[in-house]
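Not every chain of the complex is shown here; the ones you see sit where they belong.
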Amino acid sequence: MGADPRFHPGPGALPLAAIAAAAGAETPADGARLFTGVAPLGSAGAGEVAFCEGRRHRAALAATGAGCVLVSAAEAAHVPASALALIVRSPWHGFAAVARLFHPVPAPRPGVHPSAVVAPDAEIGEGCEIGPLAVIGAGASIGAGSSIGAGCVIGPACVLGAGCVVHPHVSVSHALIGARVVLHPGARIGQEGFGFAPGPDGRFVTMPQLGRVILGDEVEVGANACVDRGAGQDTVIGTGTRIDNLVQVAHNVTIGAGSVIVALAGISGSASLGARVTVAGQAGVAGHHTVGDGARIGAQAGVMNDVPAGADVVGSPAWPARETFRAVAALRRLAQKRAEGAGGEG
Amino acid sequence: MGADPRFHPGPGALPLAAIAAAAGAETPADGARLFTGVAPLGSAGAGEVAFCEGRRHRAALAATGAGCVLVSAAEAAHVPASALALIVRSPWHGFAAVARLFHPVPAPRPGVHPSAVVAPDAEIGEGCEIGPLAVIGAGASIGAGSSIGAGCVIGPACVLGAGCVVHPHVSVSHALIGARVVLHPGARIGQEGFGFAPGPDGRFVTMPQLGRVILGDEVEVGANACVDRGAGQDTVIGTGTRIDNLVQVAHNVTIGAGSVIVALAGISGSASLGARVTVAGQAGVAGHHTVGDGARIGAQAGVMNDVPAGADVVGSPAWPARETFRAVAALRRLAQKRAEGAGGEG
C-alpha cells in the first residue's frame, strides 16, 4: 500500500524509465511500464516500487508483492520473479529519489494570506507563501521561495534565506537564518538564554542576552526544539546540521556542519561541538565542554568532560564506549555472584 | 477549600443523594443534604466531599474537616464523627465521579469564531466549537461535538472523530484521529520524521516521510509532546493510550491500547510497544525494539534490547529490575568498602 494521496499528493503514475533514471539504475527494457507509487517492501503491490536495504531483509524481499524493487547487485538474485529488479549502488538513496519523484516537496503557493500580519517594511521575497495568521515583524526579510506556515511569528529584523520551509507555530527572534533551512512545528529560535546569578539581596539578576542565533544553510530544527540566542557571542549551528524534536540548544553553543542531535538531547551553554558529531537521544553535554569532529555521544550519555574527535562515548558520566560496556559487564557479574551467594567481591 | 469557581465552574450545590449515586454508594438517610463541592482531605470544609485513598491516609482522615468522605469499608470506622461516610469499593473512582458531577467537562459552545480561518471545503461536524484564530485546512474533517482551541492549525485532509478536545496551539497534519481524543496545548501531531542519510557528497539526503499518524479513540497526547508521522508505514497509537507532556514518539512507532508514556520519555523510530505498557518519565526506547504487552519501563531507563511481555526493567542500559537493584546495591557496598580502606575488590 502506497502513500495516502490525501496527504501525499503527486503526479500519479510514472513510467519505469523515469523511475530508473531517478534511482540511478540502467534503463530497463520495458521503460514505458507505469508504476503508481512507492511502498515498503512488506506492503507494496504489483503497481508499486519498493526497496531492499540489504541481506537482513532477504526474507521480506522474497515475499514482497512489489512490482519493482531497488536492490544492490548482491541481492539481485533474491528478487522474486514477480518483481522487476532495478540494480543500484545504494537502494536507500535510490528509493529516496524515486519517492521524491512520486511525491515532490510541495511548492510554496506564492502570496500572503489576508489574515497574516506583515509589517509594512518587512521584505518578502519573490514566490514566498506566507500562511494564515502568520506574523512577520518590522524589518524582517524572508528569502525568495520560502514558505512561512500558519501561525508563525518571525520577529523584527530576522533574516531568512531563500527556499526556507517554516512549519506552523514556529517562533523566530534575534536570528540570521541561511537558505533552505527547515523549521518544524513549534520550534523556538532566538529566545533569551538562561543566564543569571544571585544579586546582593539574593534575587536573581539577569545577564542581558545580547547575541543572536545563526543557522547555516540547510539546517533543520525539529518540532518543539529550542535554540536560545547567545549571551554575548552568537549561538551558531553549521550547514546541514539536523536537530530532532524537543532538543535544547543553549546560549553560545556552537555546532559544526553536518552534525545530528537526536530527540530530547540537551546541549548546555557555551558547549562547542564539531562537524559530523552525533548526539543520540536524551544525551546531554555539560556547559563549556568541547566535542571533537565526528565524535559519537550515545543515547542518554552525560558528557561532563571534553570528548576528542572521533571518540565514541556512552554512559552518565560518559566514558569511552568500550570501557563502559566492560564496566557494565563487570557490574552485572558482580551482582550475579552476590545473588548466587559467592559474595566474591570482598 | 474546593475548586476555584473562576476556573472550574459547575452546577453549584448538589444533594447527597446525587453524590452517593455518582460515587456508587448506597443512598444515605439524609439524601437532601446539600454539598457545595469536592476538596482534598486535608483542606475540605464541612460543606465539601473528600476521599480517603487507604490506610496510609488514616491520620489525615481522622483530622479532616470534610462534611462527607468517600472511604472503603475497611476505613469506614476511622471517619471522624463530623463527617458522613460514604462507603464505596474504590474511593478514588468514586471521587472522580463526584468531582465530575460538580465540575463537568465544559461542553463545546457550537460555532466557528469569526477570526478562525476555515477552508471552504473543510467539514465541520454538528455542534463543534472552532476557537478564535484556529486554522482548518482544505478537506479536513472535524467530527461532531469536537472543540478546536484557539490558535490550532489542523492541516489539509486531516480527520478527527467525534467529541475530540483539541487545546490551544496544537498542530496536526497527515493524521487520522479517532473519537474523543484529547490533544493538550502545543502538541505536535504528524510532522515529518527524522529520516535521512549522507549522500555521496556528504550532505544529508531526506527520505520522504510518506506515512501518517493514526490515533485510536480516546488517545490523549500531552502538552508540547510530539508524534511524528510514519516514513512508509504509519505511526499508530492504540485506543486509550495516554501520552504525557514533552514526550517524543518518532516515525513508524506503534503503541498498543491502554499504554502510558510519561513526561520526557522518547520512543525511537520503528519501535513497537504492546498494550498496557508503561514507560516512566525520561525513559527511552531505542529504535526498532519491541516491548511486550504489560511491560513496565522504569524512569530514566534506556531500553536497548527487546523487552518481553510483563517484564519490569530499569537502568540505562535497561535490565530486569531485580538484577539492577542487586547491581546497584553491590556497587554501593563496593564503594563503601573502598572508602573504609578494605580495598576488598582486588
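Order of writing sets the labels: A and B. Residues in every chain begin at 1.
Keep this in mind: a contact is a pair of C-beta atoms (placed from the backbone, for glycine too) under 8 Å apart; a residue touches a chain by one contact, two chains touch by 3 or more.
No experiment lies behind these values; they were computed from the predicted model shown.
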Given 2 placed copies of the single sequence, how many copies form the entire complex? 3
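Keep in mind that, in the parts below, only the chains that are shown with their structure count from here on.
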Dist(centroid_CA(subunit A), centroid_CA(subunit B)) in Å evaluates to 27
Using the touch definition up top, name the residues of subunit B that touch subunit A in the complex. 115, 117, 133, 135, 139, 151, 153, 156-157, 169, 171, 173-174, 186, 188, 191-192, 194, 196-200, 202-208, 210-212, 224, 226, 228-229, 232-233, 246, 248, 250, 264, 266, 268, 282, 284, 286, 300, 302, 304, 316-317, 319, 323, 326-327, 329-331, 333-334, 337, 342, 344-345
Complex interface listing, subunit A residues touching subunit B: 2-4, 6-8, 38-40, 43, 92-93, 95-96, 99-100, 103, 113, 115, 131-133, 149-151, 167-169, 184-186, 218, 222-224, 240, 242, 244-246, 258, 262-264, 281-282, 299-300, 315-316, 328, 331-332, 334-336, 338-339, 345-346
